[in-house]
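Every protein chain of the complex appears in place save one, which is left out.
Up next is subunit A:
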Amino acid sequence: MFRNVAELIEQAKADSISISEVMIRQEMDVHQRSREEVMGQMERNLVIMEEAVERGLQGVTSHSGLTGNDAVLLQKYMEKGNTLSGHLLLDAVSKAVATNEVNAAMGMICATPTAGSAGCVPGALFAVKERLQPTREQMIRFLFTAGAFGFVVANNASISGAEGGCQAEVGSAAAMASAAVVEMAGGTPEQSSEAFAITLKNMLGLVCDPVAGLVEVPCVKRNAAGASNAIVSADMALAGITSRIPCDEVIGAMYRIGRSMPSSLRETAEGGLAATPTGRRLAEMINGITKEKE
């Protein structure tokens, strides 16, 4: 099994295969499963992601009422055609938001790598899909590439907000998406790792401070930022820009930053935005409603 990004790239180069192929072969090898089984399971995950986006784009509202329907607002805004950041980027943003709005409403999603960060990967995937026109297999491979990088982060750092802050969740998810966009766009394995490093560097230090402890504020909008960050960094890597700090060292930095974060900023709803006057007021309001119901 590859233990870090350097080994992942090395394996891809040694066998002249893509990162997705390294991940697929490892999964088959370690778990003694056939290619059909492994590809089939990933396609089922892809279908769940498609359904979640579809549902979010129709409009959903969470139980607390804190989030919902922003994906619809974005799609309507895009229809006017004169957006500032352009169709593809906003499409990624709206589909990331759609996924997390469904998640906040306790709908069905696929964790990538977590539920709170589940919007970044599908948001980026379904937005670049229109531009790159991938085959179904390429879309499934997108998820294996994202998964390969996430695998390294999960084993060498953390993908838990309670352990490493939001940088470990949305930071990892955005970087995974970025690496996968590069492969789908025809970039090299090295360029995927550059995109991953660039994205994660720009997310370092991000704290996990959910208002009222709900995966809503600011999580939904952080996925919007994650998806757009992923695409911008992918473009940078495809342009030939490299990260001065190697990918594995960026992951190491993320881990150490997470370790030094106080617990108030690691998913306890005691610091950051959760501790603002408005954050506290919303928490009281929501907790009041919950207690009344009991």
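Here, a residue touches a chain if its C-beta (ideal position, glycine included) is under 8 Å from a C-beta of that chain, and two chains touch if they have at least 3 such contacts; residues count from 1.
Quick note on the criterion: contacts and distances are computed from a predicted model.
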Chain left out of the displayed complex - its UniProt protein name, from "Sarcosine oxidase subunit delta", "L-serine deaminase", "Rod shape-determining protein MreD" or "Cell division topological specificity factor": "L-serine deaminase"
So one chain is hidden, and I want to know which residue out of A:Gly150, A:Pro189, A:Gly226 or A:Gly279 touches that hidden chain in the complete assembly. A:Gly150
Touch criterion as defined above, residue of A:Leu74, A:Ile109, A:Met139 or A:Ile257 at the omitted chain: A:Ile109
Selected residue (touches chain absent from view) among A:Val5, A:Met23 or A:Val53: A:Met23
Return the single residue from A:Cys166, A:Ala212, A:Met236 or A:Ile251 that touches the missing chain. A:Ala212
Hidden partner interface residues of subunit A, rising order: 1, 3, 23, 26-27, 30-32, 41-42, 44-45, 48, 64, 102-116, 118, 121, 143-144, 146-148, 150-151, 154-155, 158-163, 168, 176, 210, 212-216, 263, 266-270, 286-287, 290
